[in-house]
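Shown here is a partial selection of chains from the complex, left in place.
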Amino acid sequence: MSAEGNLAEKLAQWGLALPAAAEPKGAYRPLTTVGNLIYASGHLPIDAAGTLAVGRLGDSMDAAAGYQAARLAGLGLLATLRKELGTLDRVRRVVKVWGAVCCTPEFTQQPAVLNGCSELFVEVFGRESGIAARSAVGASALPLGAAVEVEAIFEID
Amino acid sequence: MSAEGNLAEKLAQWGLALPAAAEPKGAYRPLTTVGNLIYASGHLPIDAAGTLAVGRLGDSMDAAAGYQAARLAGLGLLATLRKELGTLDRVRRVVKVWGAVCCTPEFTQQPAVLNGCSELFVEVFGRESGIAARSAVGASALPLGAAVEVEAIFEID
C-alpha cells in the first residue's frame, strides 16, 4: 500500500484527522527543499483540534503521554509534507529525525518518547523507508511549553 | 539590492560593523562546504568589540535582549560566510537554521528570540531567500555562558 493509503488507514483506525499543516508563525518556513531533500522545521505536537500538547516529561507528563505527543509532532510533519508535495507518495525515505523532549533532569527515556514519531513514520512509509537515523535529547524548555519538538530530513522523488 | 548591499546598509543604519569572522577555537571549523551547501558551526553572539552576550533568558536576560543576541549570532554567521565566499552575493538561500536559547525551565519564547537571527537574514537576503526552515529549542547551558547559539545551512551558487 502507498504511504498515502497507509496514512489514511491509520488515521481512520485512530479516529483522527491529519492536523492542518503548520502556518509560518515567524521568520521561518515549515520546510525548505534542496534537490531531493526536504528540511522540515521543528514541529510541535498539535492535535487536529489545534491544541498543543504541553508538558514536562518526568513531571506533568509520563512516557506514554510523551509518546503520543511525539506522534502528534510526526503527524504535523506529515501534514506539512503533504501540503508541499500534494501526496506523501513522493516521499522516498525519512533520512534523519532530530527530537527534543521537554523533561526534568532525571528523565532518561527520550528514545521511548521519540518512538511515537518514528513508529508513525514506519507505519506510513514502511520499515525500509520509514526508519531513519535519529537523535533524541532532553531540553529544559521548549517553545510554548510543548512537550516535544521534532525536525526531520526527507528524501523525495 | 544585493545581499552585500543590504548588509552594508543595515550595518550603517545600526551603527554597527560586521564582527570579525570567528576563528576556530578548537578541533572544528567555522564551516564546511559540500557541493552547493555550507554547513556553518554553532555561532555565539559576539559583538563587533568582541564581547560575548552572556545570559539566561527568563532570568538575567529578557526576550528583547535575547532577540539582539540572536541577531549578533546571525551577524557572526554572515561574517563567517563572507570570509569564506568573499561576498554574500554568492549565497542563494538560507536552507535551515537551528538555534538553542539558554533559558530557565519556565521560558517558552525561544521562537521570538531566534527571530533576531531569522529577521536579520530576511533583511540581508530578502524574504524568498532569507526565510528558512528552523528549529528553536531551550538549553539549560551553552558554551561560555552564551545566551544563544545558532547554526545554519546555506545554499550557494
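Every chain is named by a letter (A and B) in the order it is written, and numbering of its residues begins at 1.
The rule is simple: contacts are C-beta pairs under 8 Å (C-beta built on N, C-alpha and C of every residue); 3 or more make two chains touch, one makes a residue touch a chain.
Just so it is clear, the structure is predicted and the values come from calculations on it, not from any experiment.
This structure file defines a homomeric complex of 3 copies, of which 2 are shown in place.
Assume only the chains that are shown with their structure count from here on.
Inter-chain centre distance (chain A to chain B, centres taken as mean C-alpha positions): 26 Å. Of all residues in chain B, those touching chain A in their complex are 36-37, 58, 93, 95-98, 103-112, 114-115, 118-119, 121-122, 130-140, 153, 155. Taken together, the chain A residues at the contact with chain B in this complex read 24-32, 34, 39-42, 56, 98, 100, 102, 105, 139-145, 149, 151.
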